[in-house]
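I am attaching a structure below and will ask some questions about it afterwards.
One chain of protein is taken out of this complex; the other chains stay put.
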Amino acid sequence: MSFLTIRDVSKSFGGLQALRNVSFEVEPSEVVGLMGANGAGKTTLFSLIAGHARPSAGSILFKGRAISGLRPDQICRLGIARTFQIVRPFASMSVLDNVIVGALYGVRQERSRVQAAARAMAILADLGLAERADDPASSLTLSGQKRLEIARALATAPELLMLDEVMAGLTATEVGELLAAIQRIKDRMPLTILVVEHVMQALMQLSERVIVLHHGEMIAHGTPQEVAIDPRVIAAYLGQPP
Amino acid sequence: MLPPTCDALAARLDNPQQNGLAVSALLSGQLLFAALVVGSVYVIIALGLNLVFGTMRLLDAAHGDVVMLGAYTSFWLFTLVGMPPLLSMLIAGGLCAGLGVAVYRGLFRRLLADTRLPRRLEGNSLLVFFGISIILQNFAALCFDTTPRAYLYLDGVIRVGNLAMTENRLAELATAAILCVIIFLFLRFHIYGLAIKALIQNRQAAAVVGVNIERIQLLSFAIGFGLAGIAGSLISMTEQITPFMGFPFTIAAFVTVILGGLGNLIRGMAAGMFLGFVEIYGVALTSSSLDSVLIYGVFIVVLYLQSQDFLGGRQKS
Partner (left out) sequence: MIPPIPTRDALIFVGVIAVAALLPKLGNEYLVAVALSFAMWVALAQSWTVLCGMTGYGSFGHAAFYGIGAYVQALAWGIVSPWLSVPLAGIASCLFALVVGYPALKVRGPYFVMLSFGLAEFMKYSIIGIEARLGQFSRLIIGAPSPNDLFLVMLGLAVAATLITFVVAGSRFGYGLRAIREDEQAAETVGIPVARYKLIAFGLSTFIPGMVGAVMAMRLSYFEPSQAFDPLISFNIVLMAMIGGSDDARGPLLGALFFVGLSELLWARAPQVYMIVLGALLIIFVLFAPQGLAKLLFGKTRPRAS
């Protein structure tokens, strides 16, 4: 029984078919990358897994349990956390409070604010945000807010972390720093990561396996190297060779 | 308390001895005419609200009170200098448009430009407009005291078969219709009208194609308030005027705008008419004292349905 199973998942919105018969599995402690052009269905898939929408067909199993149809907060408590493509911090709360919320309501359901704060500070330190702990979340730069998003997700003590285009909008240096931070975190705790990325360098560097979506269908999967030279992927991104 | 537009008829229907008249009254053209008149006024008021709400997502809770100001303007011009309301409505419209400009420049330009608050804009605008509403109502109460005012104008009656239509109501209907056509043509063919529609549909895209957002917003405010003022003049011919008469019109306007969908004029007109029909026929079928229950009932149902996307609610910005 694999960790996360996506089986024949389809999703349509009215007349638009966003996902069509997508199937793949994710093993524990893997880092799986999801790539595809805009509109390929990546964020839709994340929304389905996180519980913001239900699949039109197919099933999603997490640790053997069917999760499609559960509410987002229930899915979080089962151990799945996600970040959003466009950051959604709790803007007027402090950076620390943002992460404390995750600790209070995630898998561990902390009751003590003191303990939650301690864990939160540790996570913030990992992501280089410790000095900004008392500042309002809205005062962070984009890079900071992206890291805060990840920190908040990590505070929920997930087993599966879904990162939705966390590198978007970051400079090359910031991308490198964030990659290193994610690597550190992954070394420290047993974490399975599902990554959606447009920044190829980051995707290829992070992922052990890559799945390619195109117009809602899975057109290729394999190691980053295999996928990079896959003719179907090249055709999808660059068009057919003349 | 809603303006009793069909008081005599409703009173008759309340009377159990004359309930036999009820069915024939329902089927008569009388109610139809009343519904058309009420509906057409709602359409004009809602059009004004649509402009303010549609272009800037501002929840104008004071819209009905602008109607009230228009009504008072016509009343005083008629009483003091004998100016017919069909003429004074232009002055009322102008004054209210001026008020719109002042409110925009004084209060909302700041609110709209403050990029820290885009998410809270709708909520804040509701509160600010509510404050304006309170100020307008009590200012009017202070200046004019609260005794209801009324005047008689064009109170001759035209009879067509069984149908008795007072001239002033006919004038209301006709003026509202003409106004609708003018606005429709303006929004369709005039460059500023098109700009307004663009702003309603997609604010950022409108800016990108060169629409002067500032100016169009100002224009929307002015026209929106102006229309409310004109509607007030029309209403003043047939209803009693008090400082607190505006609120039910605000509610009706919001129901119409939500039902009709933002920026959708044809649907908005249909919605306004629909509301007029619901009110008149609803009151006729039940009792005149239930008109407030009816209108607020429709209000809450519409708001709820809108959030559930039955009406294409575009709540998430």
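Per-chain residue numbering starts at 1, and chain names A and B are given in the order in which the chains are listed.
Going forward, a residue touches a chain if its C-beta (ideal position, glycine included) is under 8 Å from a C-beta of that chain, and two chains touch if they have at least 3 such contacts.
Predicted model, so just to flag it, every value in this text is computed and none were measured.
Asker: Of the chains you can see, which ones touch the chain that is left out?
Answerer: Result for the missing chain's touching partners among shown chains: A, B.
Asker: Sort through B:Leu95, B:Val128 or B:Met165 and give me the one touching the missing partner chain.
Answerer: Checking each option in B:Leu95, B:Val128 or B:Met165, the one touching the absent chain turns out to be B:Val128.
Asker: For the full complex, which residue in B:Leu87, B:Ile178 or B:Ile300 touches the chain that was left out?
Answerer: Answer from the full complex: B:Ile300 touches the omitted chain.
Asker: In the full complex, which bits of chain B touch the chain not displayed? Write them out.
Answerer: Contacting residues on chain B, toward the hidden partner: 59, 107, 110-111, 120, 122-128, 130-135, 137-139, 141-142, 251, 254, 289-290, 292-293, 296-297, 299-300, 303-304, 306-308, 315.
Asker: Since one chain isn't shown, list which residues of chain A touch it in the complete complex.
Answerer: 50, 52, 71-73, 76-77, 81-82, 84, 88-93, 97, 100-102, 104-107, 109-114, 117, 134, 152-153, 155-156
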